[in-house]
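Shown here: the complex without one of its protein chains, the others still in place.
By written order: A, B, C, D and E. Residues from 1 in each chain.
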């Protein structure tokens, strides 16, 4: 998801504009123009930094100077300074909340993603934590970027980059393997085909029909193990990517990772974000 | 915050477009064109409905037909049908996730807001729960609307509708009452002036300087009570609006509401949203 | 209404683009590329400068160099040089009319606002001249900014920053005090409430109902005085802001200001603008 | 300048959006949703109607119903009803000011244009009143349309539709005929070439060089007559269009029209607009 | 690439707007308003229809009525009527060229794609003709859609839907298999990985490194056959998709299809389009 800085500037400008409306009446009324100040962005709790790049681009776009003290993806401590921003006081105060909203949300997403990933790595599991499209409306880019920064997999970026056959598609088409066959015949050769299944037997069928990825929807650990056994018996294990989704929590995640699944995707990562507490403090004027 | 439907359509179109990219390759590959289906939107947990209006507008804009079963602001039960949507299958499946993301986030925000408000009302408190500008980036409109639906106060809609003097403004200007004086002299008569203070004595000073609203930042219950006493003694209680912010949780919220504050504002309402679980199920084809 | 320069650039780019269409065919046909010239922006009549900031931002955005000779809000004489602009000839000539249209309209608005304000100040009146939303379509930002530059009050910036109950709202709700009560109960605590009345008795009622500002619509001087007397008797004078609107001209404005009103708002300031005559002359090539 | 309705809708939506911001807080707070009302748009002074089409399109776009009582270009009396609008109360009140701003400005422009044109016609002159590009910033389309409605000529629509060589171009190129020659050689055959001159002798030279239109800048009646005589003598009269501009007022306009000029262009028509007084009154609820 | 009609309307509106500028001055000057006419869209040569859907959406969006006589993908004869359009004359004439430009380009692309595909099918080859990203600037959506209509494969829709490692990536990374390894380790599991190679030995290496698709760049038939043999020997044939690109013409295409390649991609399909001759004729007024 590399995006040139200029394209990001435009996305960020639109977010800032919503917050500004006809203008910041407080900055106008009480802050002198052309006053140079310096502010520091400080973490108020520990976590994983994300949004540093985006915040820097927004600040620099507005003419502020930025010294970043941490990189996206770095672990941060409570009270750690993430970046120093200097420049025009009215501009900095007008953009403060937009910058912090970006940093807090993205760092919140990266933090939980990284925490879960690290937990899996401690036992040597290679299972990846993946996002879904359950983001805040309109924030797919920033949410997926934060997932990546937290060592997660962004999964589909939107509706054009992968065939993903879900419950509602299957409700219309009748059976998952029918859906896979139709996709194989109609889709571009450039796309992988993933299909969501609700029973082990369907997993086998769609694997045989040529799916590239199988999403085991709300499977218990037992069901996952049965599915793996079925695929192994059919000689398909390792030739298809296994993703589990639904009902997975910080508690049972280790069990799932032990069960030979490749991907654990969790909607909550981007849908129920706990923002990281980050603030801007004026350091000098 | 009344917005004509056509203006909302355009906001919603932009959100949908991000998710679509160059087109939904799954709907294209496997769903027949011009197939009429019916889907039901179902709550998977109890809460307060929000986003019904926005989702309806988006669906109808796309040519789908909607029968809403609940109104924004209504309490909903687990398994309750919120709306029925019928029309072209490809269109419905392409818009499904965007519609659910709107509903889930907005209902999540409305649910916690309503829960806290109801809790306050059970003891007869008139204290209002209010939002802040700590929303997801670019989602101020939808987040504030959801707060309102949950019987909360949206607070500032963005930077142009109220003077709000915060810690960083004061750090530049030296003292809160200085800031209030400057604001009184420079701001339009159409704007209220709110100021954030960190000690009781400052609360008194800014009240005397003519602030309309005082935000008591991270005050303990004791500090709030002291402030109220100070203002009462100076004959200013009831002539100024008292807002507390910071450190307030579902646990101690009742204590704050007892302490004669008018407004309790909480950034977490929109910054750390727990989405309500809502899904779309194909009911007929 | 502080707006970061980058946000203004985008507003200005859109205005320029309308004037350019597919390109300036005259500059293309007869002006050599990469020719450096210098132009001076000259007032052709006296007044108050406004739009200097916006014109400078547009010119610099296009790569031209600007030396401003006056600041926004400064009194200017006939034949005074307002700014020197140097750089690419094709670019300067293509942007000339857009720059002058901005300067002429904004300076025209600032000039009349400042003239009336100064007139009031000569007799020591503190009454403020205020704008309305009767601007040229789509030009609220620039028109309100020009009002401010001319020492006027911008009044509402748009529909989201204040409750303003007007004749048509009241026609629907029945009575002004009913409308105020409804607003008090439904509106955010962050908003002031203003209400338009057509008789003195209504002014008293809405003041008692808790309005923050009363707009006396088309009141004669006598009516204003009666209203002031009524409010004084009720102990409300000074606790509420009084605005008069309608039928006020340069001639009778002094009488109104004497009558203890706080605000005189005039639609004509932005709706029937007399542009200040300003032109660009090529000084060197 | 025919523009399909859908393109106009988008232009109008952007104008409305600026006025709405995050939403109309007054309509939200005090006007019930889904209340049907009827309003009448009434002229408060006589003039020529313009903007009826644009206002109708905006109202209908928002879902309101419109019965127009006058057409664009029709003479209107004081107190005449221009249109009846019915539909949702919140929507109508939110859009009221934008609709009236369009109508008032466009009718103001059409009124003066029509008045001057009619004056010329009373003595049988065929001289046309024409606009310039001195419009309000960004309002070229609406201002030019209003000129046309008032029986004026819109002149250039923007910078791409005609070669117009002005003083500053000539200052760079040295002489008007040099500029015309360069334009003849470089410009597309689809464009007319107009050139501004400041003396009669230059008028002759540029006519001989092949200009299609000559703009006599700030010429006295005497100078115009001399120029006409010169061109007549050279056999060029009637083969080139003569435009006068600068210093023309309602008083001396008849003299200019007598002097065989084809076009009288006046910047003030769109730069110093006196808005026509038009208002909306709720007729029924 | 399913895109809801409303999203397409917006894309089409922007294309139309460029052509309209400030308005169609011809329709305005000579065509009466509100005149109903009927036009027929006629092919002036045989080919494959494409753009029927897009043109219909644009026409209907503008309020015109459309009866389509052929579907996208249908073979059309010279002089065949493709669609009948009826409605407002000014609107139809203003949109005529934009509609025909869409139809002509898209049908031109579909025609050549279909012709080549049909040629391959006559000998039973399953090889697919595929597009590249060599489209007209900004027209990826329409160009890819036309390819699909002509039974071709759209290939990547843009830069976010597949990993495609090309010559310049390899020039930076050193070797194709190095690039594949890096991609395997860093890319999302949702993406296929394609790599461009210039020699048979590299094809084998990247297949062994785990590429999903190999693009044989400018390979002669001999080279293709050698590569196939190498892959067969390594047991990789059939497990990887083979694409050839470069130097393929209508003449030698059959030879390539015989050589067991899956995909033949050709930049010329969208970069050097021969538009199909299609025109609109007024049938009735």
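Keep in mind that, in the parts below, contacts are C-beta pairs under 8 Å (C-beta built on N, C-alpha and C of every residue); 3 or more make two chains touch, one makes a residue touch a chain.
The shown structure was predicted, so the numbers you read here are calculated from the model rather than taken from an experiment.
Although it is not drawn here, the omitted chain touches the following shown chains in the complete assembly: A, B, C, D, E. Screening E:86, E:113, E:127 or E:188 for touch with the missing chain picks out E:188. Only one residue from E:93, E:147, E:224 or E:253 touches the chain missing from this view: E:93. When the full complex is taken into account, the listed residue touching the unshown chain is D:128, out of D:97, D:128, D:169 or D:182. Within the set C:55, C:68 or C:90, the residue that contacts the chain not displayed is C:90. Touching the missing chain, out of E:15, E:221 or E:254, is residue E:15. Against the chain not displayed here, chain C makes contact via residues 13, 16-17, 20-25, 27-28, 31, 61-63, 90-91, 94-95. Annotation for chain B: contacts to the undisplayed chain at residues 21-22. The chain not displayed touches chain E at residues 14-15, 18-31, 35, 37, 39, 89, 93-94, 96-98, 100-102, 104-105, 108, 133-142, 157-165, 167-169, 171-173, 179, 182-183, 186-188, 191, 268, 271-275, 280-282, 285.
Assume only the chains that are shown with their structure count from here on.
Considering every other chain in turn, the ones in contact with both chain C and chain E prove to be A, B, D.
Distance from the centre of chain D peaks at A, each centre being the average of the chain's Cα atoms. For chain pairs A-D and A-E, the one joined by more C-beta pairs in contact is A-E.
Distances between chain centres, each the mean of the C-alpha atoms, put C farthest from chain E.
The distance from the centre of chain B to the centre of chain C, with each centre set as the mean of the Cα atoms, comes to 32 Å.
Chain B and chain D, compared by their mean Cα positions, are separated by 45 Å. Shared interface positions of chain B, defined as residues touching 2 or more other chains, are 1, 20-25, 27-28, 31, 94, 140-141, 157-158, 160-162, 188, 191.
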